[in-house]
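Only one structure is covered here, and it is reproduced in the block below.
The other protein chains are all here in position, but one chain of the complex has been omitted.
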Amino acid sequence: MTATVATATLRPRTTTATDSARLRWGRRFQHGGWFVAPFFVLYGLFVVVPVVRGLYLSFTDANISGDHTSFIGLANYREALQDDLVWSSLWHSVKFTLWVVPMIVVVALLMALLAHHTVHFKWLWRLCFFAPFLLPSAVVGNLWWWLFQPTNGMVNHVLGLQTPWLAQKSTAMLAVVIATLWWTVGFSFLLYLAALQNIPQHLYEAAELDGAGPFRRLLHITVPNLRNITGLVLALQILASLQVFDQAVVMYQFGPGPEESTRTFVQYTLEQGFTSYRVGYASAISFILFVVIAAVALGRMWLLRRREEDAR
Amino acid sequence: MGLPDLNRRRLLAAAGGLAVAGSFGFAALGTGADALAAGARTRVTYWNLFSGGDGGNMVAMVDAFQKATPDIAVKASTLTWGGPYYTKLAMAAAGSRAPDLAVMHQGRVPGFAPGRLLDPWDMDLLTKYGVKEADFNPVLWQRGIVDGKLYALPLDIHVQLNFYRTDICKKAGLLDADGKLPSATSTDDWFRILKSARKQLKSGVQTLGLHANDQNFSWWFFVAFYQQLAGTYFDDARTDVTFDTQKATRVLEFLRRHVTDGYAIVGEADAEAFLAGSPFTWEGDWSVPYYSGAKVGYGAQPLPPVFGTPATHAESHSFVLPHQSDRGGAANEGAHRLAAYLVTHATAWAGGGHVPAYLPTFKDPAYLQLTPQDEYSKPAMEHPATEPHIWFAGSTGILAQRLGPIIAASNLGSTKPDTAARRMKSALEQLLAMKNPMDGRTAAQELTGAGT
Partner (left out) sequence: MTTPTHLHRKSRSTWTPAQIALTTVAAALSLIWLSPLVWALSTSLKTPTESVASPHWIPDHFTLESWKGVLDAGNIPNWFVNSVVVSVCVTVIVLLVASLAAYGFARTEFRGKGTLMALTMAGLMFSPAILGVPLFTTVQSLGMVDTYWGMILPQCAPAAMVYILYKFFQSLPKELEEAAFIDGAGRWRIFFTIVLPLSKPSLSAVGIFTFIASWNNFIWPYMVTNNPDLMTMPNGIATVQNAFGIVWPQLMAGGLIAGLPLIVVFVFFQSQIVRGVAHTGLAGQ
C-alpha cells in the first residue's frame, strides 16, 4: 500500500514549487491542536480527572454517598500497609500472573507453529484456537464454573476424576488459570502467527541448503526471530493478568473463593469501594496496584531502550 | 424516575442512523425495553434478590398485584443475591438512580445509612393501604425502626433448616409415629442419626449437605450453634468483644467432625445430591419450593438443638425505600401500595418457604395446611439466632465476609478449630474498632451518639 502511494506522489514533483509549498504547509499546520482536542476532552474527563480525584480521595475517608468527607492525611496508606487482605489479594493477582503468562506464551507459540506449518485446514485451526477469545468474560466464567462441577462437570467426566476444583484452596486458582488460558491464548496465538509469517522465507531456504533439519531451523531461525514478539506478548499479558478480575469473580459468584484463595487485587479494591462503601480507602489501595503496573511498564521501556542501544 | 436519561430512540437519532443496527436485524430497536412502553400508567421499579426457590412465588405475587391494580406498572428486577445486590443498590442510591422499592435483609439496614441511602416509610400511606403495626411480629417491626422512623417494613423471617428425606430415614428406622424426624438433642444423638442413615446409602453418596466450603452457610450454621451455647459477640455498649473462644471451638469442632467422619463431601452440589438420594441437607427455607417441585418425600426442621437450647439461624427480608432525591408523587405512592400488598398477602409468600412477618397469616387455613412449613415455622419464629445488631452485620455483610472464610477453613481442616476461634475473636476486635464509613463513627460511638 505505502509503495503505491510513494510512486503516485513522486510524479508531480517539481522542486521549487514543492519546497515553498512544504514551507507553507508546515506553517499552515501550526495550531493543529484542534485535531487532538476531542480526544483530550474525553481523556481529561475520564482518565486525568479520575487519577487526580483518586489521589485526592486517597487522603480522605470519603464514602460512596459523597458526604461526611474529611481529610485524614496518610491514614489510608498506613492502614493499607497493615491490611493483610491487601497483600494477600495482591499476591493472588501476582501468583495468577506467574502461572498464566508462561502457559499462554508456550501454548500460543505451539498453536502458531502448528497453524503456520500445516498445509491443510489452516482456517479451521485459527477458528478453533481463537474463537474462545471472542466470548465475553462473564460467559467464560459461567462456562468454567459449570465445567468444573465436581460430579456432573465436563472436566472431571473427561479426566475420570472427582476433584472439587472450585471448592478447595489447592485447585481454586488453578481453575481460574486454566479458564483464562483457554479464553485468552487465541490473542497471543494470532500475534505469533503474524510474526511467523513475517520471517523471510529465504532464511529457511538457505538453512535447508546448509543441511539444517526442521528442529535446528526452528531453534536457530524461528525462535530468535520471535524475540521481539515474545517481549510484546509477555508485556501485554503481564499487564492484563495483574488486573485480573472478571473471570475470577464470575467463577466464584463474586465471592473470594475457597478460604479466600481467589480474591484478586482489583476485586479487593472494588469490594472496599462498593461493598464496604469506603471510597477513600479503595482509592488509596488502587494506587498500590498502579505502582506495580507502572513498574512493569517502565521496566519494559527500559529493557527496550537497552536492547536498542545494544543493537546500535 | 428510573428511566435512563438518554433513551434508546434519542441515542440512535443522535448517533445518526447507525447502519449496524439495521444489519443486525434489530428493526425494533426502540421497543427493546418493555418498561418504556408502559406509557401513561404509573411505573414502579422494584428490585429484589429472590433468585432461589422463592423467586417464582414473588413473580406470581407481583403478577397478582398487577391484575388487581392495573393502573400501576411494576418493573421488577431480580439481581444476583448477596454482595453484588447490595453493591448495586448502594451505588444506585448514591448515584440518585435508585429503584422506587427494594428488598433488603433487615440485618443490613443499620449499615445502609438510613436517612441517606434509605428513605423512611410514609406511615400515612402505609395505613391507607392497610398496613398496621399491630399485625406484625413486634420484634421484627421494632428492628426496622431507626431514630423513631420505620425504614424496613418486614416481610418474613427465614431460617436455616435440616431437610431430611423421609424414604431413607424411614428405612433407617429414624422416624416417629407421625412420620417425622425427632430432633436430635445432643451431638452424640445427631451423629447416631447420621450413622444409621449412612448405612442405607451406596458408597460415594454423601449423608449431609453441609456447604462446608461456603463462607455464608458456614457463618449461618455457626451463628445457630453458637447461640445454642448462649454465646455472645459484644457487650451492650459495643466497646468490648465478649466472644467466647471456648464455646466457638466446640461449635467449630462439631461442624468439622461432619467432614472428618465423611458425612459431608466437600464441593458436592448439596441441593442436587439431596434430590438424587442423599438423606440430609442443611439449607435455607427458600429451598422448600425447589424440593417440593421435585416430588421427593421430605421433611424440614430447625437445625437440631445439639447443644441443648433450640436456636436456628434467622434473617428477615424487609422492604425499603432506597434514597431518591425527589422521592414523592405517584411512583412513591405506588411503591407503598405494592409493598403493602406484598406483606399482607403473605400466604402466597409463605409458599416460597419463608415464615411470614404478617401475623394474620397464621390464622389463614390455607397457610396452616402448607407442608413442611407446619413443621418448622413455629419453632423458627420462637428461637431465632440472629447476627448482632450492628452496622457491619447482616446477610453477606462485612461480618459474614470476615468470619465466614475462617469457619470454612476450619471445616475443611486447613485451620484447627481453636486457632480459628482465636482468629474470629481478633477479627471481631478489628471490626468493633472500625469506623462505619457512612458516618465516620465506631459502633460504640453510634450507640452513644458521640463522635460526629
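Letters are used for the chains, namely A and B, taken in the order the chains are written, and counting of residues starts over at 1 for each.
Everything below uses one rule, namely that a residue touches a chain if its C-beta (ideal position, glycine included) is under 8 Å from a C-beta of that chain, and two chains touch if they have at least 3 such contacts.
From a predicted model like this one, the values you see are computed outputs, not experimental measurements.
Here one chain is not drawn; of A:L74, A:V106 or A:A138, the residue touching it is A:A138. Of the residues in chain B, those that touch the hidden partner chain are 2, 4-6, 8, 11-12, 15, 18, 20-21, 24, 26, 29, 32-35, 45, 50-53, 55-56, 58-59, 75, 77-80, 84, 88-89, 91-92, 94-97, 99, 269, 272, 276, 290. Listed here are the chain A residues that touch the chain not shown: 1-2, 5-6, 8-10, 12-13, 17-18, 21-22, 24-26, 28-36, 38-40, 42-43, 45-51, 53-54, 57, 62, 66, 110-111, 113-121, 123-139, 141-144, 146-147, 152-154, 156-158, 182, 187, 190-191, 193-195, 201, 204-205, 208, 214-215, 217-218, 228-229, 232, 236, 243, 245-246, 249-250, 266, 269-270, 272-274, 279, 282-283, 286, 289-290, 293-294, 297.
Please note the rule applied: only the chains that are shown with their structure count from here on.
With centres taken as mean Cα positions, chain B sits 38 Å from chain A.
Chain contact summary for the complex, chain A toward chain B: residues 61, 63-68, 70, 149-152, 164-169, 253-256, 258-260, 271, 274-281.
Considering their complex, residues 80, 82-84, 86-87, 90-91, 93-94, 113, 116-117, 213, 215, 265-269, 272-273, 398, 401, 405, 408-409, 412, 414, 435, 437-440 of chain B touch chain A.
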